[in-house]
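Up next, chain A:
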Amino acid sequence: MDLTLLMYLIPSLIMFGCGVYGFLTRKNMIAIMISLELMLNSIDINFVVFNRFLFPDQYEGMFFTLFAIAIAAAETAVALAIIINVFRAVKNVDINEITKLKF
Partner candidate 1 sequence: MPLSFSIAVIAIPLLMFLFLGLAGVKMGRKLTGVLGVIAMGVTTVIAYGVALTYFFDSSYIVDGVRKAVIVWNPDWLSFAKDYVVRMGIAIDPIAAMMLVVITTISFMVHLYSLGYMSDHHGNPEKGFQRFYADLALFTFSMLGLVVATNLFQIFVFFEMVGVSSYLLIGFYYHSPAAIHASKKAFIVTRLADLFFLLGIMILGYYTKSFDFFGQNGLTGICDSQEAAQSAISMAGGATFMGCSVMAWALTFIFIGGAGKSAMYPLHIWLPDAMEGPTPVSALIHAATMVVAGVFLVARLFPLYVIEQGAMEIICVVGAFTAFYAAAIACVQSDIKRALAFSTISQIAFMMTSLAVSSANGALIEIHGGYGLGYMASMFHLFTHAMFKALLFLCAGAIIHAVHSNENSDMHGLHKYMPITSIAFLIGCLAIAGIPPFAGFWSKDEILVACYEKGLGWGLWMSAVAGMTAFYMFRIYFLIFHWKEHKVHTEHKPADQVWTMTLPLIILSVVSVVAGFVPMHDLVTWDGKELHTQLNWTVAGSSVGIACVGIALAFVMYFKENALPSKMKNAFSGLWEAAYHRFYMDELYQFITHKVIFKAICVPIAWFDRKFIDGFMNLMADATSQAAYGIRRLQSGSIQGYVYLYLIGALAIAVVGMVCVLM
Partner candidate 2 sequence: MIFDNILIYFAIVPLLTLGGLALCNNKGIKAIRAVAVTGASVLVALALYLVKLFLDARGAGDTSEMILRSDYMWYAPLNIKLALGVDGVSVVMILLSAFIVLTGVFASWKINPLPKQFFLWFFLLSTGVFGFFISIDLFTMFMFYEVALIPMYLLIGIWGSGNKNYSAMKLTLMLMGGSAFLMLALIGIYFHSAADGNYTMNILEIAKNNAVPQSWQLYLFPMAFVGFGVLGAMFPFHTWSPDGHASAPTAVSMLHAGVLMKLGGYGCFRIAIYLMPYAANVIGPVFLTLTGISIVYGAFSACVQTDLKYINAYSSVSHCGMVLFAILMFNQTAMTGAVLQMLSHGLMTALFFALIGMIYGRTHTRDIREMGGMMQIMPYLGVGYVIAGLASLGLPGLSGFVAEMTIFFGSFEHPDMFHRVFTIAGASSIVITAVYILRVVGKLLFGAVQNEHHRELTDASWDERVATAVLIVCVAIIGCFPNFFVNIITDSFLPVVDALKNAM
């Protein structure tokens, strides 16, 4: 049985949905970050899959994915650093409690 495009896209969609759900419902900033990573990875899958199935003789999708993974890693590092600093400052990582910068 050949793997079709749809069979890749469905898990990717589920992954994205989990990410959105997690992003909206989690209060912990680290959990929100994880959800964000989930969404990012599902997009990466899409890039790779679309590249593989629709334009097999090109590599832009692959490159872009690699690029995105690198950026995501850097971004995660920065975000974690911020979260740690926030935690040091306010002893909390609950997103609803950290409103010092509001207004």
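How were these picked? Simply put, all candidates are chains of the complex that A comes from, given by their letters.
Everything that follows uses one rule, which is that contacts are C-beta pairs under 8 Å (C-beta built on N, C-alpha and C of every residue); 3 or more make two chains touch, one makes a residue touch a chain; residues count from 1.
The structure displayed is predicted, hence computed values, not measured ones.
Hey, among 1 or 2, which one's touching chain A in this complex?
By the stated definition of touch, the match is candidate 1.
Which of the residues in chain A come into contact with candidate 1 in the complex?
Touch residues, chain A against candidate 1: 20, 23-24, 32, 95-96, 99, 101-103.
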